[in-house]
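Removed from the display is one protein chain of the complex; every other protein chain stays in position.
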Amino acid sequence: MLEQRKKKAVGITSAVLIGTLAIAGCSNGNKEGGASQSASASASPKASASASASASPSGSAGSTSEPYTLKWLKAQDISVPYDPANDVVKQAIEKKLNVKIDAEMVDVQQYKTKLNLKMSSEDIPDVVRIDFADDFQKYAPLGAFVDLTDLINEKDTPNIMREVPPEVFEQAKVNGRIYGIPYQGGPGAGYRWDLVMRKDYLEAAGASVPKTLDEYYNLLKKIKADRPDVIPLGGYTAQIGQVKFANNSFDQIFGAFGVTPGYFTETDGKFSNYDIDPRMKDALLFLQKMYKEGLIDKEFATIKEEQLRAKLYSGKLFSWMGWWSTANDYDTQVETNELIKSKKLGASDKLPDQSGQPFKYLALTSSLTGADGKAVAPAGAPFSQMTAISAKTKDPKRVLSIIEDSLSPENQMLTVWGIEGEDYKIENGKMVTVTDLLDPATKQDKNGHYRGIQSYLFAPGLNGWPRYLESLPLRFSQSLDVAINNPYQITDASNFLDSPTKIAKLTELNTMRDSVFTQIIMGGDIKKFDDFVEKWKSQGGTQILSELEASFQKKAGK
Amino acid sequence: MELATPGTTAGETTGTTAGKTERTRLKAGPGFRRIWKFKLLYILLLPALLWVLVFDYLPLYGVSIAFMDYNVIQGFSGSHWAGLKHFRALFGSEMFVHAFKNTLLISLYKMISGFIAPILLALALNEIRTRWFKKTLQTAVYLPRFVSWVVYGGIITLLLSPETGLVGKMIGWFGGSSTYLLVEPAYFRTILVVTDAMKEMGWAAIIYIAAIAGLNPEVYEAAVVDGATRFKRIVHVTLPGIASTIIVIFILRVGFVMSAGLDQVINLYNPMVFEVGDILDTYIYRIGIEQFNLSLAAAADVIKGVIGLALVLAANRIAKRIDPDSGIF
Partner (left out) sequence: MKLTRGESAFATTNYILLTLLTLVIVLPFWYVIIVSITPYSEFSAKDGMVLFPTSFSIEYYAYLLKKGSLIYHAYGNTIRNTVAGVLLALFLTTTVAYALAEKRLPGRKGIILIFVFTMLFKGGMIPTYITIQQLGLLNTNYVLILVMAFSAFNMIIMKSFFESIPESLRESASLDGASEFRILRQIILPLSMPAIASVGLLYMVVYWNDFFSAMLYVSDWSKAPVQLVLRSIIASSSLPPELLETAGRTPPPTVGIQMAAIVIVALPMLIVYPLIQRYFDQGMMVGSVKG
């Protein structure tokens, strides 16, 4: 305890940045994902004119000059063996783009901290992938990145313009200038959560997948009556510092009332926030009722995601909000557990990959509609990150042209999917990834090389990386489909608008909200909500709203 | 340490007188010669001083960013002076003040229990006569030190879980109803204090155990001869013997009153107990996530440091009142 106290005194700054580290993942506002640069699958070809892609005549691509050395900070899963010096895909990319990539590996969770450290010292990577909201908006005005406003246009950077339309660049501007290229990656922007239910419990109750809140509520009551050991709706707690209450655990309930915690709204130029919306009160009362009736996990306010998973695996949960990519894992785990229980599998046995099979135990659906037949679901912003060029790099124009070059359709396929014929094949016009290329233990191909796909890329993938959906196995494409095509999804109206008070005060407001909302759900007096609304407004909320309105006018007036 | 040249205490027979003469001889000398007498000691100081200079004082320039609007990219040249702006902002924030109060309270509770517990533990362990048993216990109690709060917090959460938790079940045996302890504001601080003691007392006890080991066994023997019971021996021999160590550690701990245990609170707290559990460090931690405002964080650090230093000096002075030989200065 003595040593620890001392270490705490080693600067709150450390704590601040440890916090950044520990929450690195969740700080993405848990609405959008895609912060990691490790494996992922590609995106749907949203019919953007891929045919017209000219090999960019902009700048380099020339084997005439020396390869440009790019210092690169790479988020890497340390538990998996990898060596950048022995990566054939990387070498292919380097050859094609005429660069030499000097990669420094850092663990995914430490990425943000290391990046912040580097930004503050002299050791900045030449190109950085950086969160828009938290970091980019802070660093850009400080002069960290190259001003690209005059360098990006149809003539010089057609690939970039094709990937990122001018309206999106408008949103990404800071102080009216363009300091980076928006990035989303993976499946592209959109809602990512499904409402997941145990199919077997559902069927045993003689019900079908509910569409409205009322149906869902009655279903939960029935499940509770039939199976007293099962928790009808599971939830888990947000990590400290997370923006959103309860981590999306109750999206579907809030949504049916037409609200979603934390989001700003805009109607006719006037701004508000769902947190102070009267409908939020109704939603909270409803949740309070559900909690009282034992329909919500008593522990939702203290358990973490992992404990939720444990309950889920052992069959103690009936329904929960699930991130799209977890559905396969969960179904497989449930199936594994069931087989272990019935002794068909040993206690430590694992099932082979089930992702090509239809779901056996889980049923997925999107939003539940409320009394007005509508709902809302909190989708992420059109882009959550930026690719930015360090102001201290030697030749910014060259770096930009490298990026431009990498976004040709051919090069995108290379950086996202790897080498055609080896990492993937095109059969009947559809892309198929070669899944048995790597030895699962060593992660090397049969020649002993690593293959760093989706590791060294700039592809913004705002609508998803090329051919992303095609590459997904059945279960993944189903779960993604349900989520991303949710007809009721909305985005936060304050995305990309300027509000210094929001940056300064929003955490405090959100912490207050989390505290009050949790208390109400667990039985607290609903009057606390009204008190909270007043406090929200007076402690910065009103200020934020007026700043947003001003920023909105400014951008609209442009 | 006497620097008298070996064995030349001219002719005195009694030790104390000789010593006194030595001391007077040294004291009487003019300043420079005094320092020269101690030259060996000063040389001994050098390595650590050098280390501290390089690793602690060089980076200290960082404290100045508390008074600036620090621009991380431009460094100092690009940052503007902000004076006391951040300090005013902190004291003006309702949450900050609230966290401040919580910090003081929790630290106070922890001082009382968390400070006493290791001492009692060391005393109790000392009374064990069986060597192997003593060793085993000693090793066992310092084990939780190796479990980070991330994991330890998770275990506590599990044990206190309303339905399945062990603690809940035990309360049930004794007839009480199993309440969800972790979300009750009334219990949260107690949970913090108790779990912290459990985790750290074995570790903190090490110092006291070592202190006890340094005591002269002859004094004990004398006490036994005088007919003192075990208990009396503890109170009149052991405790006074390690009193100076206790005081020193107390004074040092007082300096850290402004840090009430970031790791622990972060891993145990939940929205329901926010009002009683939010401490300075967690407040700043949250601000840090959204803002990455180094200047604000540095300002908070300065406040903590100043208060800590003042407390240490005050505690030292109080200790000196009681016993002039005690204290760290």
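Should a chain be cited, it is by its letter among A and B, assigned in written order, with residues numbered from 1 in that chain.
The working rule: contacts are C-beta pairs under 8 Å (C-beta built on N, C-alpha and C of every residue); 3 or more make two chains touch, one makes a residue touch a chain.
Worth saying up front: this structure is predicted, and the values here are computed from it rather than measured.
Screening A:170, A:226, A:353 or A:525 for touch with the missing chain picks out A:353. Within the full complex, the residue among A:310, A:371 or A:426 touching the omitted chain is A:310. Considering the whole complex, the residue from B:114, B:202, B:261 or B:277 that touches the absent chain is B:202. Across B:104, B:137 or B:318, the single residue that touches the chain missing here is B:137. Contact between chain A and the unshown chain involves residues 2-3, 6-7, 9-11, 13-14, 17-18, 21, 24-26, 28, 30-36, 38-41, 77-81, 104-110, 113-114, 117, 120-123, 185-187, 192, 305-307, 309-311, 313-314, 316, 323, 325-326, 328-329, 332, 336-337, 340-341, 347-348, 353, 355, 441-442, 472-473, 476. Residues 1-4, 6-7, 9, 15-16, 18-19, 23, 26-27, 31, 34-35, 38, 41-42, 44-45, 47-49, 51-52, 54-63, 65, 72, 121, 124-129, 133, 135, 137-148, 150-152, 154-156, 158, 161, 163-166, 198-199, 201-203, 206-207, 209-218, 224, 229-231, 244-245, 248-249, 252, 255, 294, 297-298, 301-302, 304-305, 308-309, 312, 325, 328-329 are the ones on chain B that touch the missing chain.
Quick note on the criterion: only the chains that are shown with their structure count from here on.
Chain A and chain B have CA centres that are 41 Å apart. By the touch rule above, chain B contacts chain A in their complex via residues 62, 71-74, 78, 93-95, 114, 154, 157-158, 161-163, 180, 182-183, 196, 199-200, 203-204, 207, 249, 252-253, 256, 259, 261-263, 266, 269-272, 274-275, 281-282, 284-292, 294, 297-298, 300-301, 304-305, 308. In the complex of the two chains, the chain A residues touching chain B come out as 1-2, 4-6, 8-9, 11-13, 15-17, 19-20, 23, 27, 116, 119-120, 134-135, 138-139, 142-144, 237, 240-241, 298-299, 301-304, 307, 391, 503-504, 506-508, 511, 514-515, 517-519, 522, 539.
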